[in-house]
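One protein chain is absent from this view; the other protein chains keep their places.
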Amino acid sequence: MTFKSKMMASTAALLIASSHAAWADGHATHPETGDALATEQVFTYRDLDESPSIDPGVAEDSAGGDILRDLFEGLMNQDADGNLIPGVATGFEVSDDNLVYTFTLRDNAKWSNGDPVVAGDFEYAWKRAASPELASPYSWFIELMSLENASAVIAGEMDPSELGVTAIDDSTLEVRLTQPLPYFAQMTTHFTTFPVHKATVDAHGSEWTQAGNMVSNGAYKLTEFVPQERMVRERNEMYWDNEGTFIDKVVRLVIPDENVALTRYLAGELDRTAVPTGQFPRLSEEYPDEALSVPTACSYYYTINLTDTGNPALMDADVRKALSLAIDRDVIVDNVLAGGQKPAYTFTHWATAGFETPDIPMASMSQADRNAKAAELMTAAGYSADNPLEIDLIYNTSEGHKSVAIAVSQMWKQTLGVETTLANQEWQTFLETRGNQDYQVARAGWCADYNEASTFLDLMDSGSGYNDAKYENAEVDALLAEAKTADNPQANYDRVEEIVAQDTPIIPIYHYASVNMLNDALVGWPVNNFQQNWYSKDFYKKAE
Amino acid sequence: MFPNKATVEALEDAAHMAEVQGRSLWGDARERFFKNRAAVVSLVVLICIAAFGFLGEFVAQWERDFVDFSLMGANATQGVPSFETGHYFGTDASGRDLFARVVQGTRISLMVGVVGALVAVVVGTLYGATAGYFGGRIDGIMMRTVDVLMSIPFMFVLILMLVIFGRSLFMLFLGIGLISWLDMARIARGQTLTIKNKEFVEVAFATGVHPLKIILRHIVPNLLGIVIVYATLLVPSMIIFESFISFLGLGVQEPNTSLGALISEGNKNVGNGTPWQLAFPLFFFVITIFAFFFVGDGLRDALDPKDR
Partner (left out) sequence: MTAYIIRRLAVAIPTLLILVILSFVLMYAAPGGPFNSERPLPPAVLANIEAKYGLDQPFWKQIVNYVVGVVTQFDFGPSFQYKDRSVNDIIAQGFPVTLTYGFWSFVVAVGVGVSLGVAAAIKQNSWLDYLAVGISVGAQVLPNFVLAPLLVIVFTLWLDWLPGGGWNGGAWQNMVMPVIALSTSYMASIARITRSSMLEVLNTNFIRTAKAKGLPMRRVIWKHALKPTMLPVISYLGPAFVGMITGSVVVDLIFSTGGIGQFFVNSAFNRDYSVIMGITILVGSLTILFNLVVDILYAWIDPKIRY
């Protein structure tokens, strides 16, 4: 009897007998850790909102990514520390010029209907994701991967069949890039690159993602899906590592109100939910084993409009620097957010792989010194109590952003006498306003696409579409371009951070942490995975 | 959400009755109102609340937007209501004085209620009186328009408007006013129909007074009783309505606040050891609405002796 069937047998017997029988817990233990396994291996977690799509080619949000990593499996996976481990591919080879990747697929990977997973499924999925016909909002990811002809295919100038991906045979996938990308292999853990079962899409069209229709190749299959309410994913018996999977069922509930979600967590209805802003200190005191704060790959900053439509006073780098200095980040991190976030003086998140946070002078000063310096700069720029600087600050509607904005505006007022007008806007309006440089100072956040500093710093490039400050510095552009092919780009990144700190087109405020309540019976949460990419198949629940 | 059709119809009757009473109407009504103890107490409470909202600022020890960084994030332990610190109602999660904020919230909520009701009264009365006075086809078209507008789910339209055009007090007033004048127009029209056949109107018409002047000088003043009653009942509905909008996060902008916004925020922190954040604004909210209800009922009873 294999371990798995033994466990199933005991579970079945238990279901027949009584679900309260505690003795059965002793029967199954985890093969590696030796923990006694709980009889009910069900993981229930909360999402804020329904994901726009759970079609790998169309999906666009990180909550959708969590769902897709359970339902599908890409070429490579991440382990608990974010390192690459084999997924459907057992490995890959790279050509000498770093432009051609050849993935070898395992022969025992199967779809949930029993079909083998072949290289053609990946080729189909990638070409589908890039095709104008699907019009996926995430087709830009294919472009970001620098696949051959990606831009032309997305623009509709070339047929999707021209895309630089080819199934040589059932177990070999060849990928051709236009430029070397050191982090290309990391990108194959992203949901846009997951395979898609063509026969299912052909049979059901856009309804193929509904429960009952969907055929998937991950450790779980979709068994129940009521949008905006609940989704149930159950063990996929066809999955190649089914025997190493412990969680039988993953339930995702949509609960828009985070405080109600917390109540339901405390009532035992959930295994995981987000901690509402400001409640982490209390919760970590009352539930030290459950309140969990881990760094996550996003930076929070204020961006300053440097174009003609901005505030003329803010064209002066010294004024911008004074504003940056006057923000007491420790207060924001410890008192406003109080969730294990770290104060930020550089744009790049401190926990980014291979990145050493450079020494920015401001970082090592005391807040009193910073305030003194800030006041000095403001006086030099000609502002005083009689002639106060007036600033408009916009942020998108959210309790957390509101608290930060209130604190920052008060710091500016109390230290520098700056009068700040706050305005919050709905997300879509906000994006439009900020994207059109119709603002003076705006809240912004950026999350890493991959675990490398350039994912942050590329925003400082004058050509970046996400450079909402419209910051232009030729030296920065040159340094960033050079970093792309450098063996060790750290020196370039240091220099860019220094220049940005000097010019202050943006004011970094803090580096995110993901703050959650997590049932202490659930073992295996990847606390060290910087992007918080988790796979339910890596978890198990130990007996109480 | 708003004074319902039943109230509206009761009011139509009421004013009709009142009209028959003749000259002594106001004197009688005043006497009846002051005999109603609940209404009088409520009126006193209302005056106190208004005083609190408009004068409380002078009592507050802190500015409503002043953030005390030492209390920020520590209000469960250090932001407790206390006379010693001057934070009579404690502080909120951002370390701001709750007393000053409740004062402002009360003021804004009262303003939303009163301005909303005012828009309804002015627009509704004029519209209704005009339709009723002219009658015939004009009346038909104007009242069909009201029927059509009444079938629109305005709550949804208002949410859309606030999302789309950004939130502001002006938008809120506009949106609320837009919804609330419809009932008022119906009431005013019904009343006008009975008034316009009275001798004094006919005399005015016969002597060639301009219709607009007849409406403003002779008809509108005679609608006043019913209009006041309806407006009093409309105010609490407006305040409740605003609180709902605040719950959706579409209320007034920071650092300004309203009772609805404060309740909504306090509600979020109810499990976080700061019950005063919910208790104080909720108290003022409930008391205000209670008082308006009783004053409104009292006024209606005073103008409509039939219930006695």
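We call the chains A and B, going by the order they appear; numbering starts again at 1 in every chain.
Here is the rule we use: a residue touches a chain if its C-beta (ideal position, glycine included) is under 8 Å from a C-beta of that chain, and two chains touch if they have at least 3 such contacts.
As the structure is a computational prediction, the values presented were derived from the model and not from experiment.
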Of A:Ala38, A:Leu75 or A:Ile154, the residue touching the omitted chain is A:Ile154
Per the whole complex, from B:Leu43, B:Ala204 or B:Ile289 the residue touching the absent chain is B:Ile289
Selected from A:Thr223, A:Ser293 or A:Thr433 as touching the chain missing from the view:
A:Thr433
Which of these touches the unseen chain: A:Thr90, A:Thr263 or A:Ser293?
A:Thr263
Residues on chain A that touch the omitted chain in the whole complex?
49-50, 52-55, 58, 60, 132, 135-137, 139-140, 143, 151, 154-156, 206-207, 209-210, 226-230, 253-257, 259-260, 263-264, 266-267, 269, 426-433, 435, 445-446, 465-466
Interface with the undisplayed chain - residues on chain B:
1-2, 4-7, 9-10, 144, 147-148, 150-153, 155-157, 159-161, 163-165, 240, 243-244, 247-248, 260, 263-264, 267, 270-271, 278, 282, 285-286, 289-290, 293, 306-307
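Just so we're on the same page, only the chains that are shown with their structure count from here on.
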Nearest whole angstrom, what separates the Cα centre of chain A from the Cα centre of chain B?
46
Okay, in this complex, where on chain A does chain B touch?
259, 262-263, 276, 278-279, 281-282, 328, 331, 334-336, 338, 397, 399, 402-403, 405-407, 410-411, 414, 422-426, 429
As the complex stands, chain B meets chain A at residues 65-67, 69, 72-74, 76, 93-96, 163-164, 166-167, 249, 253-255, 267-273
